[in-house]
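Note sheet for the following structure.
Selected chains from the complex are presented in situ; the others are not included.
For clarity, chains are labelled A and B in written order, and residue numbers in each chain start from 1.
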Amino acid sequence: MAIIKVSIIPLGTGATSVSQYVARAVEILEGEQDIKYELTAMGTIVEGDLDRLLALARKMHETVFDAGAMRAVTTIEIDDRRDKPSGISSKIESVKKKLGH
Amino acid sequence: MAIIKVSIIPLGTGATSVSQYVARAVEILEGEQDIKYELTAMGTIVEGDLDRLLALARKMHETVFDAGAMRAVTTIEIDDRRDKPSGISSKIESVKKKLGH
């Protein structure tokens, strides 16, 4: 199990807003089973099997071109931990515990 | 008003876990007024005046060395939009609306 963050920026669209592109990319994740994701203001965080996550990120990237953009800068950040189970919730909980929350 | 995402990775600490370092960095944000932040599994998202955000990110970076690490890779992603007000909540809401949520 790994965690990735995917952020997608379409270029040359003529509009400062990118939410319609982000929404199309996130639709790829809806309906996927055994995939947990979280929308943030700076990218979408997804948890699951790494190879499957990368295949989904590749599909998310493609949606930008399907939506008409001619250039996209997509960043995929992978956090892959193999000494113990780690996920979106446990990572946040671990920091909160240390903060005394 | 801008949004930044700060992620901090200490190197050479000998431990796979980094939550104690992240917690120390996030403590910088607690108690700050007029600063809204959100802890995610892939970094801390902070909203506010850009110059102030960058000064806070610089302080967050320094906490890793205060905690004993000798090397840190810190990434600061800035989303700065000046044609209309934008914040953590409004960015997420905008995508959700397009998703029909």
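By definition in this document, a contact is a pair of C-beta atoms (placed from the backbone, for glycine too) under 8 Å apart; a residue touches a chain by one contact, two chains touch by 3 or more.
Source: prediction; values computed, not measured.
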Number of copies constituting the complete assembly, 2 shown: 4
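Going forward, only the chains that are shown with their structure count from here on.
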C-alpha-based rotation, subunit A on subunit B, 0 to 180 degrees, nearest 5: 180
Intercentroid distance (Cα basis), subunit B paired with subunit A, Å: 17
Contact footprint of subunit A on subunit B as seen in their complex: 3, 5, 7, 16-17, 19-20, 22-23, 26-27, 30, 38-43, 45, 47, 77, 79, 81, 83-84, 87-89, 91-92, 94-99
